[in-house]
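Heads up, one of the protein chains got dropped from this complex, but the rest are sitting where they should.
Right after this comes chain A.
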C-alpha cells in the first residue's frame, strides 16, 4: 500500500495504491492526516484509480477523514470507483454523506 498526496487549490488529492485493509489503514491514516494538516487543505479528494482491494477498514478510514474535514467545513469526494468499491460504498451508506465523481477534474468542479 502506498499513499501519494498533492495539494490543488484548497484540496488535498489522496491517491492510494495497493490494498487497503485493517493493517495498511493505520499508516494510510497517519500519512493523510499529516499531509492534510501540514498542507493546510480544506477538502479531500480520494483517487481510487490504483487500489486493488478494500474492506470495511477502508470505510472507517474514509469516514474518519470526512469527520475531520467537515469540522472545518470541508468536503470529501470519492473518485475512480471500481464496481467492487461501488458495492462496498453503497452497502455502507457512504453516498448518503459523500459525493462521488468519475475523475479528479470533475470532483474539483463539484467544489
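Please note the rule applied: contacts are C-beta pairs under 8 Å (C-beta built on N, C-alpha and C of every residue); 3 or more make two chains touch, one makes a residue touch a chain; residues count from 1.
Please note the rule applied: contacts and distances are computed from a predicted model.
Undergrad: The chain that is not shown, which UniProt protein name from "Adenosylcobinamide kinase", "Putative ABC transport system ATP-binding protein", "ABC transporter permease protein" or "Anti-sigma F factor" does it carry?
TA: The correct option from "Adenosylcobinamide kinase", "Putative ABC transport system ATP-binding protein", "ABC transporter permease protein" or "Anti-sigma F factor" is "Anti-sigma F factor", the UniProt name of the unshown chain.
Undergrad: Of the residues A:6, A:29, A:49 or A:99, I need the one that contacts the missing chain.
TA: A:29
Undergrad: Could you please point out the chain A residues that touch the chain left off the display?
TA: Per the touch rule, chain A residues meeting the hidden chain are 19, 21-23, 25-26, 29, 53, 55-57, 59-61, 63-64, 83-84, 87-88, 91-93.
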